[in-house]
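With one protein chain withheld, the remaining protein chains of the complex are depicted in position.
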Amino acid sequence: MAPRIATSAAEAVSGIHDGSTVLIGGFGNAGQPMELIDALMDCGATDLTVVNNNAGQADAGLALLIKERRVKKVICSFPRQSDSWHFDEAYRAGEIELELVPQGNLAERIRAAGAGIGGFFTPTGYGTMLAEGKETRVIDGKGYVLETPISADFAIIKAQRADTLGNLVYRKTARNFGPIMATAAKKSIVQVSEIVAAGELDPENVITPGIFVDTLVTIGGTK
Amino acid sequence: MAPRIATSAAEAVSGIHDGSTVLIGGFGNAGQPMELIDALMDCGATDLTVVNNNAGQADAGLALLIKERRVKKVICSFPRQSDSWHFDEAYRAGEIELELVPQGNLAERIRAAGAGIGGFFTPTGYGTMLAEGKETRVIDGKGYVLETPISADFAIIKAQRADTLGNLVYRKTARNFGPIMATAAKKSIVQVSEIVAAGELDPENVITPGIFVDTLVTIGGTK
Amino acid sequence: MSEYTSTDAALSRDEMAKLVAADIPAGAFVNLGIGQPTNVSNFLTTEQGVTLHTENGMLGMGPVATGEDIDGELINAGKIPVTELPGASYFHHADSFAMMRGGHLDVCVLGAFQVSQEGDLANWHTGAPGAIPAVGGAMDLAIGAKQTWVMMGLFTKAGESKLVEELSYPVTGLGCVSRIYTESAIFVIDQSGVTVRSTHGITFEELAERLPIELIRGA
Partner (left out) sequence: MSEYTSTDAALSRDEMAKLVAADIPAGAFVNLGIGQPTNVSNFLTTEQGVTLHTENGMLGMGPVATGEDIDGELINAGKIPVTELPGASYFHHADSFAMMRGGHLDVCVLGAFQVSQEGDLANWHTGAPGAIPAVGGAMDLAIGAKQTWVMMGLFTKAGESKLVEELSYPVTGLGCVSRIYTESAIFVIDQSGVTVRSTHGITFEELAERLPIELIRGA
């Protein structure tokens, strides 16, 4: 189905409901769908499980969702930062659950969900406290941990440009988690700088095929 | 290391030795590195294990390697075709071993080798004779089979264009197995229509980063 | 699902393909298997906005290529030259099968040797002694899409039903088929059992007589 083209970020995220699991793209500010996160803040959905590389920074975006106790659980690789004070406070108060995942396992688990893989053996984390309680196996003399897919109700991500069929291209290191998150969610909501006609993107250069995109919204270009 | 640029297909494959496991790209004729396969035929290496979607067609390429009994084992999804007579004869004579793998599992096993995954649970093949003897598991009510990575000594593949650092772009459905095979072999040997200077390929559009390419050879463009 | 209907004549192959095409939801992403299912593409309308996937690495596949449009590097899974529609995209084999296995395709249409009343599919191997097995993407296609539909003749040359209680041919995928289109009837398989949606050149009662499984008459 060609994606719905929303007229605002608020309309784009309007389906996100209480209790949803939401994949949020971005690594640092690069690729972070700021306007969609702000709209998620405004829409009022609560009891969210959020998957992101981090757990919010300073007083914006995901950090505000955490400050308002709208996030019951964060799955991420790097929650603690110099400016992660809202997460730190919620965590120390026992008001947010944290699932800490090595970054490469986080990416591979998201990819596995989109690819219909039931689980996979990864060497990352073997012999560490992040493997505690998980199944492990030695294969050809090397230790591996069994990791499971991370699927979600929604993904909110940022791309550079889309066509009307939802095909996406990204820009530089803003690509990061976007392509895999789009595959792992029931509904993918994407903010882009520009939507062009089908046929305007070179089929060889499409990074995310439109099959993975459900909603598009144009937000003023960033560069 | 920037790839070696060979002056001929013969020079490009000269490192392939008796007993090597070789991934061969292509789906039908699209993406099939015909000149490299011919050179492999000429170089005399034998006792090969070959991974390809098929097991040779008519009287060319892989079919000739099989006819000459240079291939001890084929790992593929679709050996039997109307013109696979050399494979059929070798197989019926008990002179070639066949490991039959569903096409998606074949692709995912090659990808797993390149990605350092020790094994993965796939729903494809569950409950079928191709899962016999393999570990299975029911996860969230769905049956899965544990599949293992397929790594190799060499990959011989075809791309459209390379830069001098080995970055590759492909053309249409000739892309098929090339990008994943390049990641799964100790040495990847790639035939291209053209080698351009580093910086001539748009970094956003590179499909195979040069880190996966060891040898390049230019073969007259196909289109 | 439409109401139970009946026609006097058995369906031709084109009529079957036309019915399948009409049942594909607007905007669906679809993979059409090699053989009869490929014919379905000839009956899809532009208004339906269906996007075709080919497992050798493409979404947005257009019609079979002819004349100057033939390009050996643009082929479908049956290795036939095809064309590219605006908004197409290319990807490698692992991504293509991840797309399928991950449940992103809405419908996959396949041929079959047999389908069981539980929706088990046999379509890759006769199991005959001496036959060289070849599976291709059959097992991936069978279990990957949200819905797997089958097109087949309902009876063997010997007159035996190919819709069976249990498969006698080797399994391709378990519990995956939800609809079967045949020249004599169209079946829907779900939790409640096997429902006959329509009959063609045969009555429901005659069909119930000839098939070895319990049938529900569509409402």
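As written, the chain order gives the labels A, B and C, with residue 1 at the start of each chain.
To be clear about the criterion, contacts are C-beta pairs under 8 Å (C-beta built on N, C-alpha and C of every residue); 3 or more make two chains touch, one makes a residue touch a chain.
All of these numbers come straight from a predicted model, not from anything done at the bench.
A.B. asks: So which shown chains sit in contact with the chain we cannot see?
C.D. replies: Its contacts among the visible chains are A, B.
A.B. asks: Any idea which of A:Tyr126, A:Phe154 or A:Phe212 touches the chain not displayed?
C.D. replies: Residue touching the chain left out of view: A:Tyr126.
A.B. asks: Identify the residues of chain A touching the omitted chain, counting contacts across the whole complex.
C.D. replies: 27-31, 53, 77-81, 87-88, 91-92, 98, 100-105, 107-108, 110-111, 122-130, 143, 170-180, 207, 222-223
A.B. asks: So which bits of chain B touch the chain we can't see?
C.D. replies: 1-2, 111, 113-117, 163-165, 167, 183, 197-199, 201, 203-204, 206, 209-212
Here is the rule we go by: only the chains that are shown with their structure count from here on.
A.B. asks: Looking at the contacts, which chains touch chain A and chain C alike?
C.D. replies: B
A.B. asks: Compute the distance, rounded to whole Å, between the mean C-alpha positions of chain A and chain C.
C.D. replies: Whole-Å distance between the two chain centres: 35.
A.B. asks: Whole-Å distance, chain B centre to chain C centre, using C-alpha means?
C.D. replies: From the centre of chain B to the centre of chain C is 29 Å.
A.B. asks: Show the residues in chain A shared as contacts by 2 or more other chains, in ascending order.
C.D. replies: Within chain A, residues 115-117, 203-204 contact more than one other chain.
A.B. asks: Give me the residue numbers in chain C that touch at least two other chains, ranges are fine.
C.D. replies: 58, 84, 90-91, 98, 100-101, 144
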